[in-house]
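Here the complex is missing one protein chain, while the rest keep their positions.
All chains are identified by letter, namely A, B and C, in their written order; residue positions are counted from 1 within each chain.
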Amino acid sequence: MNFLSIFVLIPSLMLLGLWAARNIKQIRAVMVTGASLLMVMAVMLAYLYVRARSAGDTSQMLFTSSMEWYKPLNICYAVGVDGISVVMLLLSAVIVFTGVFASWKMKLQTKEFFLWFSLLSMGVFGFFISIDLFTMFMFYEIALIPMYLLIGIWGTGRKEYSAMKLTLMLMGASAFLLMGILGIFFGAGGTTMNILEIAKLHIPIELQRIFFPITFLGFGVLGALFPFHTWSPDGHASAPTAVSMLHAGVLMKLGGYGCFRVAMYLMPEAATELSWIFLILTGISVVYGAFSACVQTDLKYINAYSSVSHCGLVLFAILMMTHTASTGAVLQMLSHGLITALFFALIGMIYGRTHTRDVRELRGLMKIMPFLSVGYVIAGFANLGLPGFSGFIAEMTIFVGSFENTDTFHRVWTIIATTSIVITAVYILRLVGRIIYGEVENKEYLSLTDATWDERLSVIVLVAAVAGLGCFPLWFSSIIGESTLPVITQLMSH
Amino acid sequence: MEQYSITLLVLLLPLAAFLFLGLFGNRFKPLTAGLIATIEMAATTVIAYFTAFKYFTSDRLADGTFATCIPFDHVWLPFGKTLTFNMGILLDPISVMMLIVITTVSLMVHVYSLGYMKGEKGFQRYFAFLSLFTMSMLGLVVATNIFQMYLFWELVGVSSYLLIGFYYTKPSAIAASKKAFIVTRFADLGFLIGILIYGYYVGSYSFEYSVHIKAIAAAGTVIPLALGLMIIGGAGKSAMFPFHLWLPDAMEGPTPVSALIHAATMVVAGVYLIARLFPLFIGYAPDVLHIAGYVGAFTALFAAVIACVQTDIKRVLAFSTISQIGFMIVALGVSTSTDPHHGGLGYMASMFHLFTHAMFKALLFLGAGAVIHAVHSNEMKDMGGLRKYMRVTHFTFLIACLAIAGIPPFSGFFSKDEILVATFMFSPVMGYLMTFIAGLTAFYMFRLYYNIFWAKPCELKAGHDGHVHTPHEAPAVMTVPLVILAALTCVVGYIVPFGKFISSDGSAYHIHIDLKVAVTSIVVAVIGIGIARVMYRGASRKIADGLERNFGLLYRAAVKRFYIDEIYQFITHKIIFALISKPVAWFDRHVVDAFFDGLAWIAHVAAAKIKGLQSGNVQSYAVVFLWGIIAIMAALLFITFGVFWLL
Amino acid sequence: MNISLDTVIFVVLALVIIVFSVLTVTTTRILRAATYLLFVLFAAAGIYFQLNYSFLGAVQLMVYVGGIIVLYVFSILLTSSRNMDDRTVKVPQSRFWTGLISAAVGFVICAFLILKNTFKEQVFEYGEVKMDVIGKNILGMDKFQYLLPFELMGLLLLACVIGAIVIARKR
Partner (left out) sequence: MVPMQYYLLVSTFMMFVGVFGFFTRRNLLTILISVELVLNAVDINFAVFNRYLYPEHLEGMFFSVFSIGLSAVEAAVAIAIIIVVYRNLENIRVTGLNKLKD
């Protein structure tokens, strides 16, 4: 039994535990135990990983193991982690943990909610540990399906519509993905589904030209690639808090991770050749999301468009195809995951009290709920890339990396992308100025209370993570950096 | 190097104070929190002075310069293999000088704030932010590389934002803080791109140019571009035209904050940036430097003109600050070489002026704060005749006014004189222009002075407690910093050996007064003061009103600050929001999203139609079945008999 | 062209079939439809007789006319109630025309085929099929003999009878 499988095992055990749980206390106990255990395991994995690396283990993936489970297509349950997966697992663990606390007061069908939530976590963790294309795809689907129910049942607003839209668009994307995966599998000779082994083989360039866009698109939709991002605003706006957190925080990262790990890594020639198309799209995403966020009136929409912008930056950086930029991309995934989860958690908490997310109605929250407001301001600063928070290091790494491309095309798009940091400042400050500051206008709000302990815990953990990453980036940056190198080498060698 | 290890505390102490007060501040009584911050600040000041003392008394190198010390320099964030983002401490004459300026003014402001902010809600928060600002500003000046500078540059921006928006329930304060942050951030975009270009071509962000001299030389033509972009960032922070518009609005913050951030320290960051990059400018991009100088000169003139007609005393001071920073930039901009004797004088003059200006401008602001504290208004019309009530404030304010007007023996005279000398060396036209602006400065400062302390006695207003109360002198905790700063203003001009420590090439330079220039400037200043005295000293404002009437258009334009704010409003609201964001959002909802909704709709409709076929009605099935057979038969007939089988 | 008796009988039978089959499907009363069907079936039996398949004609008369139609009449009477007739429900125009056109087109194509196709040479041998031949063929097991289908038929009928009872019996 491989150590990594524990990340799939724990959510499965949580499912069992929830199934057996009889009342809300037991449900919470199961969730907290499971989520904490996941966090501990993620930290331990990071520790083991670093120890193995410093002991001189230079193989690309550590803790690998492979178990065949469908011979005719050579499908294996193959797992393994490198630095990118390790930090992604850490991110997922943190967000699952805080998500549990953010949905502490879930009333409606609590058990079912957490059942689906655990299943979703299982998919996410499974995705990050797998190195077999098919297993990866399977976990991806596992993560996708619970979304529909979670939004459709526990959501707010136009939840059926949003759930349907989100699921359909992502399922459409996964159809592309399946095509891409099969293309890669057969293009590489049909002998293996293992990413590491495929990387050593060569896929004919004609096939790469067909399957690279398909695969990239398949993952890119999940990474909110323009113009396939429209599921994001509606989906996030309707989803319950913890689901928004997990979805924007982790699930959207599956897109960037997959683009990098599968599309770019396995089809380097086509990637070099065709990156410009997607570069234009992602560049548009970055600026477009930021501009759209400026005039939204729903807090969650603002954040969703902001996510479009920031996740666009992830793909943008990946496509820049330099070592620094791709390191920055992973940092940005990490950073955006934490920040956006923090945002959604806070928005959920504010909404739970005021029952509105309309920025035109909220005002003077600082006076009523100082803790949440300060959290919101911090999240805002982190989002606009203030030094000391994770956004800054990620964005700077991306921009420095992007600048390593000397041709005019890349330069121009880099400069266009940098303007997003100003636009981000515009909408964040507008928002903070409008809802946090000012006098309380609605007298009914005066009786509202500040965060309770469970909410405080989840906010504090996230803020600490954001600030920790922002103040001490060296460790993360270096373990990510050494893991992005093989992919970049692969890209450069062609 | 180890001897400067203690300097690290200069950064860590304020940071600790910020975190401590930020997290636990509300557990303490306001005054306790304030005292904690103030004591911490005093400790920081002591360390900074200690460092400065040690540094300036250390042995000079063989070429007569002070060694640049880098006690700390650690990789903070690696970019790829070679390029790294370091964090560290760099000590050289200007950074050490800045340490002194910042800690001195900051300490004064801390002490002053204990009195000024008494009873305000959020007292703890205020001190936490002050500590944050101090930390960031100190981090900025001791940065070892341009990226670290950028990092702290952003942090001072945000602490400025937080402090301007301190009264967060006041809409104007919120708007002002937002404006300040966004305008400077927009400018910082230029700075960032400049850094990116520089870093890529030079392969390092470090300020130790000598190490990378080859790479810099190889980079060639992109260096001026990079430097030009960086100057944009500097212009944003230092409120140079056209980024000046945030500074007057920033006066919405508490007055001590204006003194610290928006007069003495943060706004001179742009000047400091140019000074930091000075060798590069001289070596590779003198033209860019001169352009900056012209912009500085224009800004100085522009701001001085506006300052002459503003009625809000803090705004007058704000425009005066802009104008004075313009002076500093001009001084740097007219430099043509690193030799202080031939064209490099401006560097020293600029730093000198930065130093003296910090003192007297902080004094002016704190004095203004005391006045505002007494009359509860920012408007000149609510003041007048205050000299009787507030003797200490009056006296110290007068000293500061004389200093800024350039009257000997106060400090401003010396530094301004050096600037004028440097300017005349560069071009006489520029020199006369700057002298004229110096005169204007004297005029508007004394307009301010006479309006506050002389003129008609102010109307005594009923306070909120119902009874009329006379303006009274501020408490000792506020006047003491005033007196200290006034004393400094009197004496720092005599640090004649200033040039010994700081000069463009690092070697000692003996400051001497150019009599011709000095006399001219004094005469001009005195004329300015005289006009102001005639116009504003008395209770009647006949001349002033007459002038306002006769130059109506110009006057109104100046009062409206030449409509730059309106243009800004137009750009942000009309262009960014109405012309870009709204259409983009509309496009997103009605085109992109509608496209996918349309796809779903098509699928839905098609499904409904196909579902209709599957009705469960056998008769319908039979019809389709029959037609199927007919079609097959027709096809077979067609194959057998061809098209004309009917015939 | 001489008109033989055969021809006359055929014309009469054909007219009966055509007229009454049309009436069968167009009448609005079910009982009448069943009656018209009865005439059509009679005419069909007549055709069999004309073709000298007396056995077939007899079967037709016995099973159809004697059995099935009686079954129909009973069931009609059993299920009839006031609103059961098609009179109460008008056939929608669209459905009527769809049916008519479909049927007409089908008919035209089939008629065309019949008239256009060149068949094998036609012979017509007068004379009955001998009963023993029929019996031998039904009960034989050689080529062109049909014991197996006959047995199957019997089984089917049995199954049907049981099935009908099971389905229709009162619960």
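FYI, contacts are C-beta pairs under 8 Å (C-beta built on N, C-alpha and C of every residue); 3 or more make two chains touch, one makes a residue touch a chain.
Quick caveat: nothing in here was measured; it's all calculated off a predicted structure.
The shown chains contacted by the absent chain are B, C, with contact judged over the whole complex. Counting over the whole complex, subunit B has residues 616-619, 622-623, 626 touching the chain that is not drawn. Although one chain is not displayed, subunit C still touches it through residues 6-7, 10, 13-14, 17-18, 21-22, 24-25, 30, 33-34, 37, 40-41, 44, 47-48, 51-53, 55-56, 59-60, 63-64, 67-68, 71-72, 75-76, 78-79, 81, 84-86, 89, 91, 95-96, 98-100, 102-104, 106-107, 110-111, 114-115, 119-120, 122-125, 129, 133-134, 137-138, 144, 146, 149-150, 153, 156-157, 160-161, 163-165, 167-168.
Here is the rule we go by: only the chains that are shown with their structure count from here on.
Every chain gets a centre from its CA atoms, and the centre nearest the mean of all protein CA atoms is that of A. In this assembly, the C-alpha centroid of subunit A lies 36 Å from the C-alpha centroid of subunit B. Computed from the mean C-alpha positions, the centre of subunit A lies at a distance of 73 Å from the centre of subunit C.
Separation between the centroids of subunit B and subunit C, computed from CA atoms only, is 103 Å.
Residues of subunit A found to touch two or more other chains are absent.
Shared interface positions of subunit C, i.e. residues touching 2 or more other chains, are not present. Considering their complex, residues 164-165, 168-169, 226-231, 233-234, 288, 291-292, 294-296, 322-324, 327, 364, 366-367, 381, 385-388, 392-393, 396-397, 399-401, 403-404, 414-415, 418-419, 421-422, 425-426, 429-430, 433, 436-439, 473-474, 477-478, 481 of subunit A touch subunit B. Residues of subunit B that touch subunit A in their complex: 75-81, 83, 85, 147, 151-152, 154-155, 158, 161, 165, 168-169, 171, 174-175, 177-178, 181-182, 185-186, 189, 192-193, 196-197, 199-200, 572, 576-577, 580-582, 584-585, 588, 592-593, 595-597, 600. In the complex of the two chains, the subunit B residues touching subunit C come out as 619, 623, 626-627, 629-630, 633-634, 637.
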